[in-house]
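Of the protein chains in this complex, one is absent; all others appear in place.
Right after this comes subunit A.
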Amino acid sequence: MNEVDQAVRWMLTEKAGTVPEPVRLLTGVHAKVRRRRTRRRAVVGALAAIVLLAAGTVAWSTERQDRLVPAARPSADPESAPPSPVTPGWIPAGFPAPRLALDNRSSWMFATSKAGESGPWLVIRVSRDRLVPTVGGGTYTSAEVGDDRADRYDESKDRVPYRELTYQRGSGPWIQISVGNGPPGAPLGITEDDLVAVGRGLVDEERPLPDVLRFATAPPGLVMDGVFTGWDNLHLPYYSFGDPAGPRKHFLPYAGGFGPGGPIRIEARAPDQTEYPSPGVTVEKSRFRAGRWSVTRYDVPGHHDGTLYVAPIGPDRALYIGVDHPFALSDDEMATFISGISTGAEFRCCHDR
């Protein structure tokens, strides 16, 4: 197989992995079957009498408009973030303990870095969906991780080395272990054997997300689908809520980089760490109480976030909640949601700026 074949194969596998569980498929099929029967009966009746013909035609045309999938969103489920099904064991010397992030509801990322963002980083991605090696111009080989065969990928882009192992852990989740960001021209300092040792050190033990922010409830119809709490307080707590029936998206394409996130995103920041709210840009629309906190709602004209809610939770910190327009909630709904947010034992917002 040449590399184009392989690239197409991986691209298809990756795209297929974005398809969520079709929770309404069977219901939708049976609804269509019922509609077909109804339609047939209507047509038969129409042949018998002009009245029934009219009735059948109306029913048919009504049903034609409803041929697509039922679009009702499921009721809200205040699920918290699911834990990672595996936990790292051995990590190369010099790396702090990896921090866990939730990429989507079936994908997690352990990340650690020497010397913050400037040094080499190590990422362990864990996914219930198939993971595929990076597509690029590097070298593809294979390696053994215990009893599992891994695809190995090595690349040196602009003399910055990168190394990656991708494999399925037995019949369980897929694992991708990657290291990169060494000094240009210098070796990574992490060998292939080190990567294999990281893989062999993984244990089948659930690891919960860091206890930074807690949510008593989810916004109506949404579930927590992304969590990033930084790897050494360089990043701020970031949570995303999305549609459980919507396409599965990766919001962390790599350690520390944010993707689009869900339609509702929560960050804890200090006031000088954000450009919003900004006089002349944001427009204050309302104020309301959410439990012990006071909340201000702003419209952000021209900004894709649509609506911004700010709830101070201390003298130098606040929750900033961005809501996309299609998921706009009433002030009462937002008050219920925000009043259920509290800080956890590992809350470290706004210290390192």
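Quick note on the criterion: a residue touches a chain if its C-beta (ideal position, glycine included) is under 8 Å from a C-beta of that chain, and two chains touch if they have at least 3 such contacts; residues count from 1.
Methods note: contacts and distances are computed from a predicted model.
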item	value
From "Acetyl-coenzyme A carboxylase carboxyl transferase subunit beta", "SigE family RNA polymerase sigma factor", "NAD(P)-dependent iron-only hydrogenase catalytic subunit" or "Electron transfer flavoprotein subunit alpha/FixB family protein", the hidden chain's UniProt protein name	"SigE family RNA polymerase sigma factor"
Contact partner of the left-out chain, one of A:Val29, A:Val283 or A:Ala328	A:Val29
Option from A:Ala7, A:Ala197 or A:Ala270 whose C-beta touches the chain left out	A:Ala7
Residues of subunit A (touch criterion as defined above) contacting the omitted chain	2-5, 7-22, 25-26, 28-29, 32-33, 36, 67-69, 117-118, 121, 134-138, 155-158, 160, 162, 164, 178, 180-181, 246-247, 249-250, 253-254, 256-260
